[in-house]
Structure formats: structure tokens, C-alpha cells
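A single protein chain has been omitted from the complex, and every remaining protein chain is retained in its original position.
Naming follows writing order (A and B), and every chain is counted from residue 1.
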Amino acid sequence: MGGRIADRIAALGLSLPEAPAPAANYVPWVQSGSLVFVSGQISQDAGGLIKGKLGADMDVAAGAAAARACALALIAQLRAACAGDLDRVVRVVKLTGFVNSTAEFTDQPKVVNGCSDLLVEIFGDAGRHARSAVSAASLPLGVAVEIEGIFEIA
Amino acid sequence: MGGRIADRIAALGLSLPEAPAPAANYVPWVQSGSLVFVSGQISQDAGGLIKGKLGADMDVAAGAAAARACALALIAQLRAACAGDLDRVVRVVKLTGFVNSTAEFTDQPKVVNGCSDLLVEIFGDAGRHARSAVSAASLPLGVAVEIEGIFEIA
Partner (left out) sequence: MGGRIADRIAALGLSLPEAPAPAANYVPWVQSGSLVFVSGQISQDAGGLIKGKLGADMDVAAGAAAARACALALIAQLRAACAGDLDRVVRVVKLTGFVNSTAEFTDQPKVVNGCSDLLVEIFGDAGRHARSAVSAASLPLGVAVEIEGIFEIA
């Protein structure tokens, strides 16, 4: 697999995970017209699930790293939606970031920045997106972060 | 009302509720282009609101049943958006499921499966959707589940 974006990912020293398969009766992404809706990606990496609750047992830096892992998972799903060619990505349109946090934690944006920053590193201006970042009282399997995305592809 | 999907709903022994009217200054669904955005449907059935908090006073099976009730409400709204003809549904595009749960509960996906599974039972492959499932610290009127959906129609 080649292409400008794939080269950029490699130049950043990154590799995409296998696009995680959902654990249930749904699918990782659906395309409708030029929009691709990617299912919420939970924080995980080669070491397994990234669990934690911000404000309790995880700090902002670790939370941002978890969000960065979500970004890689989102891109892996997007690559599948693009039949392998990430150069077809026109725009990262919208992210919704859910941060597993206590009722007192208020730095959700700094956590979700781990995802936003990587998307811009990889896609440049096309990676700049609309976004919401909120707290969830808890998340599936105890993960720290879950992020869903809407993308426009050619 | 007839059609392939309506027949399928009847064959499953199900009937759609009246499309619930929203309690405020908004509407149950809006169509833009081929996409229909359906408002968050709270868990309720003929017996009234399905209330509960997962991890406290409701188990996963009851939560999944509540999510299944949300699916019926979503389809009822979708039927209205399709002027009664559910065969116009091209694809269930995206669900966001909010589960009323404690900070310790981590089986949100198993709860939202109650909705996802029914959509696939009814719509087949067209019912397979992108999805996020997260916890909400609480939900309107104390209901157990609220699910919103995006659908593509012809």
C-alpha cells in the first residue's frame, strides 16, 4: 500500500493497527454518499485495552495517548472504507470524543487533543475537524477513551 | 401498510408503537438529502417508560430489552419519515446509544446490542450500522437507554 498519506504515516514512524472488528451485530463503518461514519473506536494498542478513568487513576498525558490510539484505529477503519487508499480522504469532518472520567474532571479537550493532533499531523489541513469532547461516566470494558468519526472521501 | 419490511416486522411478531411525539420544541426526525436524522428515542413500551440504571438496579438482559424498545421507536419514526413505506430504507447508517449506568458498569455494548440485533433481524444486511455505545451519568426521566439514529432512505 502506498500513497501520500500512507507515506506520511510511515514518516511519522507509525503503523496502523489491524482495523478492529466490532464485538457485536454492527460494523466498523458505513458509507453513505461521500460520508463515512466510523463506529466509536475504544482505546487499545498492541498491548491490549487502554483502561482508566481520568480524574481517578489516569492523568491527562496518558489520556491523550489513549486518544491517539483511537486516532490510529479510526484511520485503520477509514483505510478499509477507502479500499486501502487513504489519499481518497477529502476531509476529517467531525469527531465525538467520550472521555471516561470522574464528575470533577474538566480537561476532556486536552485528552481528545491526542486524537485531533495526530489527525492533523497525518492529514494536514484536511485533518482539521469539528469536534465535541465530553465526559462519559464509564465506557465499554473500562477503556479510557472512545472516539467516533465522520469523514468525507472521494 | 404493506411492503417487505412491514411483512418482516409482522413475521417477527412485532408491531411498531405510535411514533412518540417529542415533549418539546423539536421534531422526531429531519431529512436532509437522503439522510434521515432521528431524535434520541428513550426506552419505553406499552407499559410506559422503561427506567433503570445499569450497574445499580437493572441487569444487562433488561437493559438490552430496553434498547430493543428504542429500536422499535426508531423504526416507527423512520416509517413516518418514509411516508409509511419502510422498503425505502437503504441503510441503517449510524446509531449512538447512551446507557444510563453507574461509573463502574462496562457492558454498554451488550445493552445496545438489543437495538442493533433487532435492526439486523428486520432489515438484514441493510440493518448493519456503525455505532457508538457509551454511558450517560443519567438520562431523561430516568430511562435506562436513549438511542439516536441516522438512516439513508431512497
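Quick notes on this one:
Just so we're on the same page, a contact is a pair of C-beta atoms (placed from the backbone, for glycine too) under 8 Å apart; a residue touches a chain by one contact, two chains touch by 3 or more.
Bear in mind that the values here come from a model prediction, so they are computed numbers and not experimental data.
Only one residue from B:Ile5, B:Leu139 or B:Ile153 touches the chain missing from this view: B:Leu139.
Screening A:Ala19, A:Leu35, A:Met58 or A:Ala144 against the full complex identifies A:Leu35 as the residue touching the chain left out. Remark: the omitted chain is touched by one listed residue; of A:Ala11, A:Ala61 or A:Ala130 this is A:Ala130. The set of chain B residues touching the chain not shown comprises 22-30, 32-33, 37-40, 53, 96, 98, 102-103, 136-142, 146, 148.
Panel shows chain A; residues 33-35, 55, 91-96, 101-110, 112-113, 116-117, 120, 128-137, 150, 152 of it touch the chain omitted from the view.
Rule of thumb we're sticking to: only the chains that are shown with their structure count from here on.
Work out the mean CA point of chain A and of chain B, and you get 25 Å between them.
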